[in-house]
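All protein chains of the complex are present and in place, except for one that has been dropped.
Chain nomenclature is as follows: A, B and C, assigned in order of appearance, with residue numbering initiated at 1 for each chain independently.
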Amino acid sequence: MPFIPHTKSDIQTMLNTIGVSSIENLFDEIPQNIRTGKFKTIPDGLNEMELMRLMQTRADQDKLDFNFIGAGAYEHHIPAAVWDIVTRGEFMTAYTPYQAEASQGTLQLLYEYQTMMANLTGMEVSNASLYDGASGLAEAILMAVRLHKSSHKILILNSLNPNYKKTVKTLVSPQNIECIECTLENIKEHKNKDFAAIVISQPNFFGLLEDVDKLTDWAHENNSLVIAVVNPLSLAILKEPGKWGKTGADIVCGELQPFGIPLASGGPYAGFMCTKKEFIRQMPGRIVGATVDKENKRGFTLTLQAREQHIRRAKATSNICTNQGLLVTAVTVYLSLLGFEGLRRVATQCHSNAEYLYKKLLELNFIKPLFPDKPFFHEFAITLNKPIKNMAGYNLEKDFPEYKNSFLLCVTETKTKEDLDLFVENLAHGK
Amino acid sequence: MPFIPHTKSDIQTMLNTIGVSSIENLFDEIPQNIRTGKFKTIPDGLNEMELMRLMQTRADQDKLDFNFIGAGAYEHHIPAAVWDIVTRGEFMTAYTPYQAEASQGTLQLLYEYQTMMANLTGMEVSNASLYDGASGLAEAILMAVRLHKSSHKILILNSLNPNYKKTVKTLVSPQNIECIECTLENIKEHKNKDFAAIVISQPNFFGLLEDVDKLTDWAHENNSLVIAVVNPLSLAILKEPGKWGKTGADIVCGELQPFGIPLASGGPYAGFMCTKKEFIRQMPGRIVGATVDKENKRGFTLTLQAREQHIRRAKATSNICTNQGLLVTAVTVYLSLLGFEGLRRVATQCHSNAEYLYKKLLELNFIKPLFPDKPFFHEFAITLNKPIKNMAGYNLEKDFPEYKNSFLLCVTETKTKEDLDLFVENLAHGK
Amino acid sequence: MENNLLIFEQNSSGRYATSQAPNKIMEIKDIPKNYLRTTTPLLPEASELQVVRHYTNLSRKNFSIDTHFYPLGSCTMKYNPRGVKTAAMLSGFLNRHPLAPESHSQGFLSCLYELQEMLKEITGMTAVSLTPMAGAQGEFAGVAMIRAYHQSRKDYARTEMLVPDAAHGTNPASAVMCGYTVKEIPTLSNGDVDLNALKAALGPHTAGIMLTNPSTLGVFETQIAEIAKMVHDAGGLLYYDGANLNAILGKVRPGDMGFDVMHMNLHKTFATPHGGGGPGSGPIAANDKLKNFLPIPIVGCKENKYYWLDEQAYPNSIGRLSAFMGNAGILIRAYAYIRLLGKEGLHRVAEFATLNANYLMVQLKKAGYTLAFPTRRASHEFIITLTPELKAYGVNAMDVAKRLLDFGIHAPTAYFPLLIPECLLIEPTETESKETLDNFIEAMTKIMVEIKTDQRIMKTAPQTLPLKRLDEVKAARELDITWGHHDDATREH
Partner (left out) sequence: MENNLLIFEQNSSGRYATSQAPNKIMEIKDIPKNYLRTTTPLLPEASELQVVRHYTNLSRKNFSIDTHFYPLGSCTMKYNPRGVKTAAMLSGFLNRHPLAPESHSQGFLSCLYELQEMLKEITGMTAVSLTPMAGAQGEFAGVAMIRAYHQSRKDYARTEMLVPDAAHGTNPASAVMCGYTVKEIPTLSNGDVDLNALKAALGPHTAGIMLTNPSTLGVFETQIAEIAKMVHDAGGLLYYDGANLNAILGKVRPGDMGFDVMHMNLHKTFATPHGGGGPGSGPIAANDKLKNFLPIPIVGCKENKYYWLDEQAYPNSIGRLSAFMGNAGILIRAYAYIRLLGKEGLHRVAEFATLNANYLMVQLKKAGYTLAFPTRRASHEFIITLTPELKAYGVNAMDVAKRLLDFGIHAPTAYFPLLIPECLLIEPTETESKETLDNFIEAMTKIMVEIKTDQRIMKTAPQTLPLKRLDEVKAARELDITWGHHDDATREH
């Protein structure tokens, strides 16, 4: 019996103790007429050896040698130590740290994580994670609406990741929150239109850098909060949202995947959220605080739980309960290994690799930049003048029909100069 | 500086404390004329990302899809839990458990391991590992010579693994121990010739089963000790050496690799050794014993260390110090998961798969058995009547020129009926 | 004499794990200065050994399934097979980009497709979407589907979601996120829903009801068929909170009970690890009424080719819930787990989970504890209440919870569900042995003696962990949630 430790005599003793003659009797409160027969189409069990063979076959089908797709998920080196530590049973098989004394490992780690993220974003406080970057943005929007009180409208710069827009729509529209898109060109038309918040992503979906100072100040002048959606790795070189404009962004969120989380078909990843201290009581998600024990020794515990569903129920700041704790463990170990110095090396290498490929590609006569002369981080868009089969990179046409034959390419520190040269050469020779 | 945690100011403070002006000064006792210049041909350092890419390329070169080679190293399913536990830092990065109080994890595990191996072999005691099966046999021979006192001669049944024979020769010949080979047919000629021990392997190198009862009794009648070399997995179905003949084998050794240790190009594996209690003081290798602490709580510690080199130096039972502890950890977890019931399933499946393939192959008109009608465990030898390119299996001709065009094939539980049918079908069609 | 430093308290200027980053900092030439960062944030400054040692040691301060019995009610802390983790972490899966072309996705997609199919049979529903990232997001999705259903019928009057008072907090919170007003339905003393109150609450405003069955009270709602009929008759729909699916796998199916839509917690019933808080996964299953509204993406299959189904295929979908495909890796784990168990194995899950719970319940009663529902069978979990002990000896449920830690046992869920005062919700799961249960019973028996004879030890528990009881009030009052002073910590570089 896989994973069932009971021997026959155990079962008999237990049934005797309970005072029933069979396990089946224990289900006697379930009305007979809704009882189920045996499963039929589910296959017979495998042993682990058979399972591994099956899964290896499946996994091997999906190997892709050279990937230049980014678009919200980024290939980076993940130090071996990260997942060696993360998969230790004590981290991996613990529950949410409700019993603080039996969960100091997870709790201290989360406190350290919060400190790292607050500092990296230049904000005062951080929560302990949300599901992912896209749903995290929806939570930020709900939070902004709660904070703003008077408005249910959100202004979104249309350069936001299209999947983020869709996710936001699903999650916030039931509460009658309206998301309006604008461009850098027409944003002025929205002056004084009473938006709860404006959403700025940096870098934006096309890898480009926005003039975040100007946008932030404009929003604040218009009595809107600023929600920053950032790739946290980019903050190793780009201005932290806490310093955007005169007073900084108000809520910062984004996707933690670049920090030690494998691509893994899109998840599990983790969303982060940081904000100003004054807004903390409207922040969703768990928060860990430092405290002391009875002997005045420092310890950690979940705090401000009165915001959460298990205490506040219908009045909670969010319905989130299970979050992405294990991924935050990976992020914390990753950031601890890299430090700011290491992050800068990774981020500048990504940038310079991307710049290198960009310039090389533009030397090919059939490739044009989609957004000429704009600064970018590690992703850029190009347009092809001739069709190329299986072009590496993300095809923009599906989400943006106006960008025909255009691709978004991402280059990170994982590519060497030789890789990039080879890629360009192959393209040049129509391979 | 990879893995060096010192900051510049640390270095300065430390140098000041020591009272030297540079690290170089610390080497001032080394005569200048033998000092080395910088290394030249060793490549520059890689970061972990570069290293992983390099190693992945190397590892990928060696993938072999279908393996029927055994010959002393066997492909088995290794439960995922085994190496997840083994690679926990606490097991992997501890030293030999000399400080018992700080090493109870390793020590208790070794005590459990000793118990398992003693029971599995039917012997009274076990040590905590030797390097591998081959060198372990050499240690067993040295031990037998010490026990026997009067003889320096060893009789070896020639069906022993040829690499074991070679290893034994290297390791015992400097002490003027003579190893004489015999066959089942001519063994009688060695009657009363005063051998310290006779070496019997079960199954033998060709996978065949020897009549161990008869051989054991013959040896004992001739005043020789019996050294049994066994595949420990086979003991799930084959008679344990402790029950061989009237009084059982005297020293049992062999290779632990089948118990949860990956093929890994031949190592690290681990050798085991079990014996009768009366012989324990001549046994090489570490031994763990149960004891109590000051409060009478059970605990474990290395014991009988007076046999070992760090106490006895030139008079030690062996020069072995570092052994194969981590592999024994894997073996112990493996045996704990499988239990005797699981081992029987694995062993009987191996046997029945091997029987199946053997019979199927003999149906092909160009294949003949090398040793017809002899019982075997999970390995058997065949002779081909026509040359086949890249025949899967171990070519016997190199070690046994008399066995032309002959191959030793091993089948374990990892092969399905479909695998075996496909293999035979491909052979039949000359693929 | 343990080292309790924070990672930051080990900082030393500029130190980092040098093997983990490129060999140099590249110059940034093409980005305008005013876009660039000028401050150095406080981040760890440690060597690789320091980091490995720090977090390895931190992990050792956790209780976990792999180290302790963890009978945390409503959480199904069962063994998470190591083989499942290994399978899901094969490099082919880990390295697949979420937007990889379908040609390089057939392995991954086939697992998801088969998982969808298996979950249909397990739940008795007709369609499945795997994308929700935890139970709560599944609830959101399901309730949003109910909303979409009513709206599609132009039935805009239905603004209320009914939720029993025993429900998990995510239920009302999810309903509110979907724009509903929540109406609480009281529970009878035997743990079943109060049908009179339900009848009174139902009406043209009723969008639906969210139920857990067995409920969080650890008993099976026996009137479920009646409830389903009443709600459906009133024009409402039934949402099934699948957090307790472990209790009924193969015994009774939500679809057969009359539910219209439901989520599952893969991180409970399907043994994917909880990770100290997550990740989970909350796939959602629906019947024909609701399946067109399922969240996207969904995996389709034609002639052995697997492909994504999105807005085009599901124009009435409530939409996306994440940037990609939810917690994809958790789906792979659940798929692998189900394949390991197979149909026979799945049937055993509920049987042995229930056997263990009922055995514990009977034994704790013998040990003098008060059962919340003494006349009922336990489902896969059950509740005891410490109210008598609080009155007689001043010892409460929290004290018992903390004292259990001293016995090397993680505390059961305490003070949930809210409507049973001083309660402990105890869920042993099917993967725990009788020996482990007996050890727990022995501990609880000793604790009952201590409750009566040694209140001091109960009040000051835990005694044997690195920390004594923590001051949660101080944590909330004197909020300290990031280390160091923010302003000092950020220095110009």
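The working rule: a residue touches a chain if its C-beta (ideal position, glycine included) is under 8 Å from a C-beta of that chain, and two chains touch if they have at least 3 such contacts.
Worth saying up front: this structure is predicted, and the values here are computed from it rather than measured.
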{"item": "For the chain not depicted, the shown chains it touches", "value": "A, B, C"}
{"item": "Residue of B:194, B:213 or B:397 in touch with the missing chain, whole complex considered", "value": "B:213"}
{"item": "Residue of B:112, B:181, B:217 or B:419 touching the missing chain in the full complex", "value": "B:112"}
{"item": "Of B:223, B:291, B:385 or B:426, the residue in touch with the unshown chain", "value": "B:291"}
{"item": "Residue of B:193, B:246, B:344 or B:404 in touch with the missing chain, whole complex considered", "value": "B:344"}
{"item": "Sites on subunit A contacted by the missing partner chain, in the whole complex", "value": "1-5, 7, 9-10, 47-49, 79-81, 84, 89-90"}
{"item": "Residues from subunit C at the interface with the omitted partner, ascending", "value": "1-3, 10, 12, 19, 47-50, 52-53, 56-57, 60, 65-68, 79, 81-83, 340, 406-408, 431-435, 439, 443, 464"}
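Everything that follows uses one rule, which is that only the chains that are shown with their structure count from here on.
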{"item": "Distance from subunit C to subunit A - Cα centre to Cα centre, in angstrom", "value": "19"}
{"item": "Sites on subunit B at which at least two other chains make contact", "value": "47-49, 79-80, 84"}
{"item": "Multi-partner residues of subunit C (at least 2 other chains)", "value": "14-15, 18-23, 46, 48, 52, 56, 81, 83, 85-87"}
